[in-house]
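Everything on this sheet refers to the single structure shown next.
Every protein chain of the complex appears in place save one, which is left out.
Up next, chain A:
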Amino acid sequence: MTEHNTLAALNAPLAKAIEFIWHEAALLDNKDYAAWAQLWSEDGVYVIPIDPDTRDFASSLNYVYDDARMRALRIERLSAGHSPSAVDAARTLRTVSRFNLLESSGDVVEVTSAQLLFAYKRGVHTPMAAELTHRIRFGQGGPRLEQKVVRLINSTDSLSALGFLL
């Protein structure tokens, strides 16, 4: 059974979303941040919250709460070669699965999924497990991310600073 056939068996919005999410995952593992930037809509928001329950990100302290401006600065930081942690960032490999279609209305699809990521740096493998929520608009110019929320299962505990994106 090919991947194409597997996805074809799913309903169309979910299949399109999965394809998008896998594409995004590969870009992040490859640290192709220029291409990753192109996936976003202008008002898209990228969040890695700390509080496992909050939906009011603006009133909470988050790990990441990026609008377009902050996202552009973040990408610049990770790409420009001046950040010691980004220059020597961990290598990552992630799989995304256990997809669940939350909403599909008009051209907007919202999907949750489970992401298992391993980061490797200087002899140490660091696992990071998270639930992802992608809100994707499938418009004229192609799919664009409206919101991505990454809920780490250990968000309220200590993490390591490893120089990559989730």
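Quick note on the criterion: contacts are C-beta pairs under 8 Å (C-beta built on N, C-alpha and C of every residue); 3 or more make two chains touch, one makes a residue touch a chain; residues count from 1.
Note that contacts and distances are computed from a predicted model.
*Asks:* What protein name does the UniProt record of the undisplayed chain give, "Glutaredoxin", "ABC transporter permease", "Phenylpropionate dioxygenase, large terminal subunit" or "Spermidine/putrescine import ATP-binding protein PotA"?
*Replies:* Matching "Glutaredoxin", "ABC transporter permease", "Phenylpropionate dioxygenase, large terminal subunit" or "Spermidine/putrescine import ATP-binding protein PotA" to the record, the invisible chain is "Phenylpropionate dioxygenase, large terminal subunit".
*Asks:* Touch as defined at the start, partner being the missing chain; which of A:S60, A:T112 or A:T133 qualifies?
*Replies:* Only one listed residue reaches the unshown chain, and that is A:S60.
*Asks:* Across the whole complex, list the residues on chain A that are touched by the chain not included here.
*Replies:* Touching the chain left out of view, chain A contributes residues 48, 50-51, 58-65, 70, 73-74, 76-77, 80, 82-86, 88, 156-163, 165.
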